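Removed from the display is one protein chain of the complex; every other protein chain stays in position.
Here is chain A:
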């Protein structure tokens, strides 16, 4: 099994030189579950911290390419099997994507909450 990293490094939107560490708040989605594609403006950084994530996705896409090379020679059995495996791999890729996107989403929401708290503190000071 793949061990999901606890901390993921993201690029600050609009300022690619600034990297942010984000700690995952949720466990990775369960295997085999259907996942809706999601919106996210977070970008993964290409650093050693994200190495395992990138390497895993890379390995999965390599598998996909290898599957493309499997010749069915018209056999429906091989075609179905190949389709099944491709679907499994695509699901796994989605699972990884959902994991880091959720992490970024949680972070963005937590940031919003924190900003509100900070503003509250400042108004207290003014009084």
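As a working rule, a contact is a pair of C-beta atoms (placed from the backbone, for glycine too) under 8 Å apart; a residue touches a chain by one contact, two chains touch by 3 or more; residues count from 1.
Assume contacts and distances are computed from a predicted model.
Enquirer: Can you tell which of "NEDD8-activating enzyme E1 catalytic subunit", "Heat shock protein 70", "TBC1 domain family member" or "Putative exosome complex component RRP41" UniProt lists for the chain that's not drawn?
Expert: The record for the missing subunit names the protein "Heat shock protein 70".
Enquirer: List the residues of chain A that touch the chain left out of this view.
Expert: Within chain A, the residues that touch the unshown chain are 3, 6, 17-19, 21, 23-27, 47-49.
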